[in-house]
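Removed: one protein chain of the complex. Kept in place: all other protein chains.
The first chain written gets the first letter, and so on, giving A, B and C; residue counts start at 1 in each chain.
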Amino acid sequence: MKRMNFDEAIENAIIQAMLEDDRIIIMGEDVHTNRSALVARFSDRIFPTPISEASFLGAGITAAMAGLKPIVELWMIDFICVAFDAIVNHATKVYDFSGKRWGVPLVIRAPCGGGLGDGGQHEQILYGSIASIPGIKILLPSNPADAGGLMLAALQEKHPVIFLEHKLLSEQLLYYLGGSGRNTVKFDVPENGIEGEVPDHWVPLEIGKLKVLKEGTDLTMVSAGVAVHRCMDAAIELEKQNISAEILDLRTIVPLDIDNIAASVQKTGKILIVDEDYKQFGLSGEIAASLLERKLNFTYQRIGTETTIPFSPQLEVKTLPSVEKIVSMSQFLFYGSH
Amino acid sequence: MKRMNFDEAIENAIIQAMLEDDRIIIMGEDVHTNRSALVARFSDRIFPTPISEASFLGAGITAAMAGLKPIVELWMIDFICVAFDAIVNHATKVYDFSGKRWGVPLVIRAPCGGGLGDGGQHEQILYGSIASIPGIKILLPSNPADAGGLMLAALQEKHPVIFLEHKLLSEQLLYYLGGSGRNTVKFDVPENGIEGEVPDHWVPLEIGKLKVLKEGTDLTMVSAGVAVHRCMDAAIELEKQNISAEILDLRTIVPLDIDNIAASVQKTGKILIVDEDYKQFGLSGEIAASLLERKLNFTYQRIGTETTIPFSPQLEVKTLPSVEKIVSMSQFLFYGSH
Amino acid sequence: MDAEVLHLYELMVRSRFFEELTKVLWEDGLIPGELHLGIGTEAAIAGVVSNLIDGDAIASDHRSTPEFIMRGVNPSSILLEMMGHPGEESLCAGLGGHMHLFSKEYLMATSGIVGASLPGAVGFALAAKYKKTDNIAVSFSGEGSYNQGHALESLNLASTLQLPVLFVCKDNGWSITSKSSDFTGGNLVQRANGFGIDGISLNGLDVEEVYNAIQVIIPRIRKNKKPYFLHVLVTHREGHFTTDPLLNPKDTLKKYGASITKSFLTPKGANLGKRIKSVGTILSSLMEFRKQVKSKNDPLYITRRKHQELAQEFDEVDQNIHREIKKILERTLEIYGGKSK
Partner (left out) sequence: MDAEVLHLYELMVRSRFFEELTKVLWEDGLIPGELHLGIGTEAAIAGVVSNLIDGDAIASDHRSTPEFIMRGVNPSSILLEMMGHPGEESLCAGLGGHMHLFSKEYLMATSGIVGASLPGAVGFALAAKYKKTDNIAVSFSGEGSYNQGHALESLNLASTLQLPVLFVCKDNGWSITSKSSDFTGGNLVQRANGFGIDGISLNGLDVEEVYNAIQVIIPRIRKNKKPYFLHVLVTHREGHFTTDPLLNPKDTLKKYGASITKSFLTPKGANLGKRIKSVGTILSSLMEFRKQVKSKNDPLYITRRKHQELAQEFDEVDQNIHREIKKILERTLEIYGGKSK
């Protein structure tokens, strides 16, 4: 076992995959810079593009159909919106439209998430909007080992995958977007997410399997990405109050690992979903519905982003899921009051 | 009281609004044809556009900010995807970004829904994807009176509204898209939706209030648009089996009238959500979560579109919510088996 | 040149007969959904498709039947697909339908989203170039699509990535009910130039004009790996879609009875043999219909007029294709009827 940064792990897994599979190419804005290490190694497999997400993502789809395995990069997932049609009406539809004869093995890679004080157009996660469309998988790892393993798995899929990379976990993104030129601001970076142990040789992780990060008996917390780390911190606080939280790191938003969520909820009888994406019409709802469909009995609460993410850091911190909110909502779930 | 077609009611309400408020304009592809009656009356207030949804929807936003009240039309809601950025990063964000000083009074009007055999890119509803974004209201009326009243209400809003018009309810759309040139195909058109009583003078309906279409004691069915009529038909079947369904017509997807859903569920103890949109990460999940947040005890099931809508009518009918499915799922909810 | 003219004529007639057949099937209720016919675009498409080689890809739009027929995709599988037949024999197992035809074998994809052919072709071309083949990709779409964002972006993308794409703009002057000249700033060849792409405008009703130009253009694309823009004037003889209510007053639309519908949509009834018999009648009337179309805007008629010396050969092609399409229909209906029983 060695240790790596989060972004290093992803790049490392990509290198391993690219060495084994020469159909893998990389497309996107500024990839000649952001993936300069890969350019050095795989020069003509890196295609920097104009600022034209709709067309280069659209082109990625047919390139995949014609036998390549493109990793299409976006500067941030917020910008998927200018290319949303490529997802909804093309990437997710071709396999079905073709009578299940033609797959689209495409990986979309995009930074996501808040906490850098960049405002509401540059801090979203948006999986709630994307996940409603059948036919695409969505990954959101919380640590280097999962990031590498899931990236490798994504590159072995026959169908489109969105790989989300939380900005607060990536040294590279923190350096570039977070303002490398100043040491006067601090971000609330999860230590156990930004760096950690990784395998010597990458093995693909199974997509759609959550990980139990911490066992517990009183309360199930379901989360993904940076929010997982907030849950872990909250759990320490809660232990002090004799509330034992079980913490599930989804890792995959679609498909949801409902079996294992259900198993945990059956044990604890209580679930708190901590979701950095918009609360409404998203992950927390889907989990609620899926558990109810299974006729489970449980009490339920959720934390999510309820408004446009404010620019002001003081307001931002109150808008995103925080340890305080998690502790407070857990108490509410437990005692019926905060 | 007089009677009108669904599309007539909408047009009629728009005429009433346009006569009273000269800030209202209409933009979109082929509006000179599709709204020819309005052109005759309000000529220079109708702006036909090129096939450029992203830019004319984007322009509609700033036109609204500059004091107009644009109704921006799309040929179908499926095409919102090429203009999704205008929704996610602009229409819904300006009010917040401006410090709540600048509103965007914009109405997006779009046909939606399946049942015409047009295939998976032209039959979606997609509110599940849109509704996750804070800052936009979504309406989906099921009959002429609600359609007119909600359109009038939408035109009095200070913030963006999406007005969805189910194709199977609109004589005009059935005629145009359904193949007016042949009487060899029949669509499953809800009689009570396509035509009905309307007020002599339009009064705006309150946005965010559901309507109890049928009272019942055993089971709450929540639905909107065409699916509401499927529920009504299923209810007749269920009455025969001594299951009394209460049927709620949401009319508004966002904001959800959770108070009244909860009241009904408290009475019946059972809820079945019948949703023509994609099942996952959408309406049915949001209702589940909102009810659980209120600590209600109830049993739950849902029907939604689970895959790309198939072109083949035989497969399409099995994919969209149907009376058979509703009856069967109600039985399951009631007896624990189908 | 005679052999080439006859070959091109054959491609066009095959597409025409096939589409006229789909029109009748549609009117009879056997083809669901909207139906956008390429009748009037055959010359432009034949001139391009006849110059493609194995491994070349096509991305097209909601009006793609001619491309599929001319490229050689099994017509019966296309017909079954358009009829929504849910089975192996249908091109897309009944899931796609006429706006969403896909053939992995022929590298052909379509989309009902205006403008999507362009990024589609760019991606195909990227794969071809990456694999170091000589293949190209062709985008077919209407003039209206050149106002759509992802289409415009794609011109720039192909230009800057230096990809072997032929962008074919089938300009019939209309987008549904919008007169395109009112909605298009500048002219489209100049617009392509503004993205660094050379282009030309041709009379797309004259198959030889297109064919001759393309014979030079496509090899250049193959060699230089640079996109090219081909603007062709075409007509849509059937309006935006079949029995476009804007072109046909409502009350004249009921002329077609429900002949095949009756025999095929009703699961129980006469045996299959009898059902298929009615097909002959329909095809003959198609022939009749086509012959009436002697307008100077019909690409088939233009070809015949230009080559009056080939009148007999043309008639023979007509007869052969007539028989071919009839067989296809019979085979198709057999599968369709067999399954729907």
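As a working rule, a contact is a pair of C-beta atoms (placed from the backbone, for glycine too) under 8 Å apart; a residue touches a chain by one contact, two chains touch by 3 or more.
Keep in mind that this is a model prediction, so the values were computed, not measured.
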| item | value |
| --- | --- |
| Chains on display which the left-out chain touches in the complete complex | A, B, C |
| Options A:70, A:99, A:117 or A:285, residue touching the unrepresented chain | A:117 |
| Identified contact with the non-displayed chain, of B:11, B:30 or B:96 | B:96 |
| Candidates A:79, A:278 or A:334 - the one touching the absent chain | A:79 |
| Residue of B:17, B:54, B:133 or B:243 touching the missing chain in the full complex | B:54 |
| Contact residue for the chain not shown (choose from C:14, C:191 or C:236) | C:191 |
| Hidden partner chain, residues of chain C it touches | 147-150, 152-153, 155-156, 159-160, 182-187, 190-197 |
| Chain B, residues in touch with the chain not shown (by the definition above) | 25, 45, 47, 49-50, 52, 54-68, 82-83, 85-86, 89-90, 93-94, 96-102 |
| Residue ranges of chain A at the interface with the undisplayed chain | 29-30, 32-34, 48-55, 78-79, 81-82, 116-122, 175-177, 179-185, 308, 310-315 |
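In this section, only the chains that are shown with their structure count from here on.
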| item | value |
| --- | --- |
| Chain occupying the middle, per Cα centroid | B |
| Chain located farthest away, centre of chain C as origin (C-alpha) | A |
| Whole-Å gap separating chain B and chain C, where each centre is the average of the chain's CA atoms | 35 |
| Chain centre separation in whole Å, for chain C relative to chain A (CA means) | 42 |
| Shared-contact residues (touching 2 or more other chains) in chain B | 54, 78-79, 81-82, 119-121, 308, 310-311 |
| Contacts with two or more other chains, residues of chain C listed in rising order | 92, 94-96, 100, 111-113, 149-150 |
